[in-house]
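The structure appears right after this line, and notes come after that.
A single protein chain has been omitted; all remaining protein chains appear in their positions.
Order of writing sets the labels: A, B and C. Residues in every chain begin at 1.
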Amino acid sequence: MSKNRMEAFSDGVLAIIITIMVLELKRPREGEFAALRPMLPALSSYILSFVYVGIYWNNHHHLLHATKRVSGGVLWANLHLLFWLSLFPVSTAWIGETRGMPAPTAAYGFVLLMAAIAYYVLQNVIIANQGSSSALREALGADWKGKLSPVIYLAAIAISFAYPWISIALYTGAALMWVIPDRRIERFLREHGTAEP
Amino acid sequence: MSKNRMEAFSDGVLAIIITIMVLELKRPREGEFAALRPMLPALSSYILSFVYVGIYWNNHHHLLHATKRVSGGVLWANLHLLFWLSLFPVSTAWIGETRGMPAPTAAYGFVLLMAAIAYYVLQNVIIANQGSSSALREALGADWKGKLSPVIYLAAIAISFAYPWISIALYTGAALMWVIPDRRIERFLREHGTAEP
Amino acid sequence: MSKNRMEAFSDGVLAIIITIMVLELKRPREGEFAALRPMLPALSSYILSFVYVGIYWNNHHHLLHATKRVSGGVLWANLHLLFWLSLFPVSTAWIGETRGMPAPTAAYGFVLLMAAIAYYVLQNVIIANQGSSSALREALGADWKGKLSPVIYLAAIAISFAYPWISIALYTGAALMWVIPDRRIERFLREHGTAEP
Partner (left out) sequence: MSKNRMEAFSDGVLAIIITIMVLELKRPREGEFAALRPMLPALSSYILSFVYVGIYWNNHHHLLHATKRVSGGVLWANLHLLFWLSLFPVSTAWIGETRGMPAPTAAYGFVLLMAAIAYYVLQNVIIANQGSSSALREALGADWKGKLSPVIYLAAIAISFAYPWISIALYTGAALMWVIPDRRIERFLREHGTAEP
């Protein structure tokens, strides 16, 4: 099945995106614990982006699990998503190095926003591909997290020009929103016998 | 089946090629929006090359989907293609840094040309491997895109010595040619029940 | 089965972690054999970390082999493990560059400790997921290596403030403990018809 190969390629790209982010974690030059302190901003932006890549990998995993047919349109929508995710490392490095400044904070949110839109497009291309009685569409339900996230990113971008730290808190909150209640939804969906987005 | 492993290895290499290109997108040093401007040439050459890698991945995906047997010749023809694709990052970085100059523009076209030839060779090795009544050969049909592309690259290389920007427009046009009408061909082929190259 | 994709993603990340470590092995600048000598500390810390990644890959391989169902909790526990493993390259580079100093030696042990804990958590999430009569739990048996390792790492961290070289010997010993008696356990488990952790 060709779906497998699209998964494999996506896994490869996602695995590498995480890698490039970790390359920004330069080792301290001195052998003292104090030399770890300047790493902290880069480390915390790495953690946040690692969680985001994890969320995307998890959701992508579930999304394709519920996908039966893969068309050329799906392949391109997937590449489009991977493109925006491939900009995570550079935006993570920028915000990690210049934390607290408006421009990198807004740019980080912009990449998050575009990735969320690309994911939404991919989801809809897959649903359109499956016909109107799509099991995936039912499984998605209201998809409130998918709809709320872009709003949060947009708000955080606007706020970043005045209070970048609030924006960073919003990015963190949006990530937690995806991580925490996952299990509840999963249980709900398991009872209804469908894969979860 | 050994075909799977050739796909997996190719996916890995293609995923990594994209990565190395993204490594050229160095984060801005300052935390101002103005610091993003110098990134634009590198970003746009990254986008163009990302689309090309996407096209090759898509076509490779379809090509192997229609492949049944893998021989030693196919493995080497595939490695030959991956070799030329592995030169994308360095040629992308060169054109991204020195945009508008003849030498990097011609070199970029040369790598595109050699990759197109390598793809053509791979395609024919697979067809030869499958015998004369190859389903792949029928599916390919006239393969006008596969034949037109090298001509465009050759023309662009020649033009680059005088008008590099026209060459860049030609590279972009050739990429769009592959991306846009994909769906139509796919539908056509689906009706005839064969995988698409 | 979705387990396959979790394996594929983990393989990708582990393969890349090894890579980033090898990037620290900078080629000598001069063409003399004497130029190899400064590489030796980096090379030996690379070898130690390569063996550790190999151990994790091996154990992860066996662990998932004995896993039937994958839940959202398992996916996140796996990502948590990959996060700590992704810090191997930077801690390896630090200890390789400043060998014999307390801080990098303790930090190296800290990353080993957290990875061991993350592995333990992953193991237990999988067992909890499988229900009380888990074949995996039986296969694990007393799991003395899994329980002894964190103790060794903790001791090595404490010792590193006074005698970093003893800590490095302990890290090496713990790695050998995992590598050497593998075959015996495997044979034992094969006779009892279960996969081995």
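In this text, a contact is a pair of C-beta atoms (placed from the backbone, for glycine too) under 8 Å apart; a residue touches a chain by one contact, two chains touch by 3 or more.
The shown structure was predicted, so the numbers you read here are calculated from the model rather than taken from an experiment.
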item	value
Contact with the hidden chain (one of B:L79, B:I117 or B:V179)	B:L79
Sole contact to the chain not displayed, among C:S44, C:N58 or C:N129	C:N58
Touch with the omitted chain, as defined above, among B:T19, B:S149 or B:S167	B:T19
Where the unshown chain meets chain B, residue by residue	2, 5-6, 8-9, 12-13, 15-17, 19-20, 23, 71-73, 75-76, 79, 82-83, 86-87, 89-91, 93-94, 97-98, 101-104, 106-107
Residues from chain C at the interface with the omitted partner, ascending	7-8, 11-12, 14-16, 18-19, 22-23, 25-28, 30-33, 35-36, 47, 50, 54, 57-58, 61, 65, 179, 182-183, 186, 196
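The working rule: only the chains that are shown with their structure count from here on.
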item	value
Whole-Å gap separating chain A and chain B, where each centre is the average of the chain's CA atoms	27
Set of chain A residues in contact with two or more other chains	8, 12, 15-16, 19, 23
